[in-house]
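Certain chains of the assembly are absent from this excerpt, and the rest are unmoved.
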Amino acid sequence: MTYVRNAWYVAAWEQDLPADAPAAMSILGEPIVLWRAGEKLVAMEDRCVHRHAPLSLGRCEGASLRCMYHGLRFDADGRCVEIPGQELIPPTARVKTYPALAKHSWVWVWMGDPALADEALVPPAVGYDDPDYILGHGFLDYEAEARLINDNLLDFSHLSYVHAQSFGTGPEFAGSLPRITPLPRGIRYERWLEGTFGAAMRKSDVPLDSWQTYDFLIPGVLLMWSANYPPGTAKALGHSPPEKLDAIAGLNFTSQAVTPTGEGTARYFFSWGPHCKYGDEAMRDGMMALADRAFGEDKTMIEAQQKVIARDPERPVMPTAHDKGVTLFNRLVQRLAAEEAEARAAAA
Amino acid sequence: MTYVRNAWYVAAWEQDLPADAPAAMSILGEPIVLWRAGEKLVAMEDRCVHRHAPLSLGRCEGASLRCMYHGLRFDADGRCVEIPGQELIPPTARVKTYPALAKHSWVWVWMGDPALADEALVPPAVGYDDPDYILGHGFLDYEAEARLINDNLLDFSHLSYVHAQSFGTGPEFAGSLPRITPLPRGIRYERWLEGTFGAAMRKSDVPLDSWQTYDFLIPGVLLMWSANYPPGTAKALGHSPPEKLDAIAGLNFTSQAVTPTGEGTARYFFSWGPHCKYGDEAMRDGMMALADRAFGEDKTMIEAQQKVIARDPERPVMPTAHDKGVTLFNRLVQRLAAEEAEARAAAA
């Protein structure tokens, strides 16, 4: 599978990374250890230079990380600073590091050329530290390619079928197409549902105009907000986007990120919850219970799809009208990956 | 492994296929979804043309099956008849179907050239719907090649050893050879045990002449009946087959079928029970309990054998006198498979 390397990948929820212990992650098949050298967040190759023991079984010692197999110790730049029983430390004793930072409650790791790591390219997610929203969060490990999860998130018509018993979106949702706009590093989806009575989980007695928009950004980050407005709002706005806080109900936000961990595996991170003026912890808990059910439905479908594909990987797909976003995004990935390959070739 | 394709493979016990939901099966490594379009039994490739989601996770809607990923709907001929959000349906939007039918309580699928699918080639099994027999039934999944299970069923001398503690056939059983006759699509086994006191499970106080015969038919279907007769019957008949209903005890029937599901895996279907004039539900239940134990013994042995073979697949076997049926059947498979290959080459 082709993935862009010059991108910030979500490696962890920040609160899942302890202050004083390393954590293991795998991104694009590369084993990575995450740890905190005091304030500095460090991502290094999860492999000691000595005999390839995983540093994620190591011990944080202040601003350094000690391998707990034979005791070699490394600083935040990956340099070996101690070899027990030996005075000389060869300069080659150095572990590869990756640019890393914490932002919007996520730990991000840059998998491409370190010289191009630009904090401005971190997708503008909403973290559980954002005071405006009351967000739950979690993650799911997939036995499936990240690309298949991306494809799922790039075509919400599956809500009418995969989630017929959870989100409860009726078939009319899949019957219409969202507005799709290319972004420099992603795709924007926008959709007014006019005069709807809501989905199973959020039935309304009166008709509403329901707005839903999300950006799906490189490498695989979905940022979505939705809200309900009085009937007629969509028409009055000429179907352009509304103001968030003009909503009369249901203003909520979800950040989701898909990280390819290895060949045919991925980790799917997600948060969801209401704006603080439109809901509370109880509403968040209800939404998370629903998300657990619905995201399990996705996992069942996508892992089964992965197995079918693995039997005959060369079989062509047959895109439909709903695949416009899938196609645009995958083309963007191909283009960016090709540009990266050209840049590497030019540098060599 | 070589298997014949122009043959009816058992795909399921008919009562295990619900009226209103699809079921997944795999035959010769091909994923298949079984479903009922009203009265018509349908077998199709278990892969949506759109993005390869398995149709076995789909929903039966009258005479059509809907993919529950993005909602494409297919009729009993595999034609796509609905694509949500899109009016035009391309003629290429069609899923491969297989000839399929239900007979003798089994669902059969034809894996070869559909033009050659001939209902007359369905082996004449006895189903649990047969009023003359009181049959229990079940199946076992194997981590072993179907051919190894076929080989097991083609050489009953293993009863004296694998089943020493269950069927309880003594070593004298393996000490003599059955009469073996080639059939156009299989092998016939016949055997009189004269003056026997029966096996552990069916001890007799007086000596009996015990008759056992089975056909083992392409692609891997065993149809066996056995019964006990007064001593002297075998000799009086010149060791030719007896009349079923002349038996004085123990008339029973078993249908068994071995279906290769994938590389190194198989599903083994079986029924067993007495003729209604020679037993009742209680006897059937006792026989099924015994079968569960004995077929588990086969599974243990054959799966272990598979692992040994997998370590060195090229190592030659050393056939014995009891392998006559094994050899004849496997030669038949090779010949039929070669004829199929020639026919495909001639057609191309």
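We call the chains A and B, going by the order they appear; numbering starts again at 1 in every chain.
To be clear about the criterion, a contact is a pair of C-beta atoms (placed from the backbone, for glycine too) under 8 Å apart; a residue touches a chain by one contact, two chains touch by 3 or more.
Being a predicted model, the structure only gives us computed values, none of them experimental.
Asks: Taking the 2 displayed chains as part of a homomeric complex, how many copies does that complex include in this file?
Replies: 3
As a working rule, only the chains that are shown with their structure count from here on.
Asks: CA centre of chain A versus CA centre of chain B: separation in Å?
Replies: So the centroids are 48 Å from each other.
Asks: What does chain A use to touch chain B in their complex?
Replies: Residue list for chain A touching chain B: 151, 155, 157-158, 160-162, 164, 171, 174-177, 300-301, 304-305, 307-309, 311, 315, 317-322.
Asks: Please name which positions on chain B make contact with chain A in the complex.
Replies: 29, 31, 46-47, 49-54, 57, 66-72, 83-86, 90, 92-93
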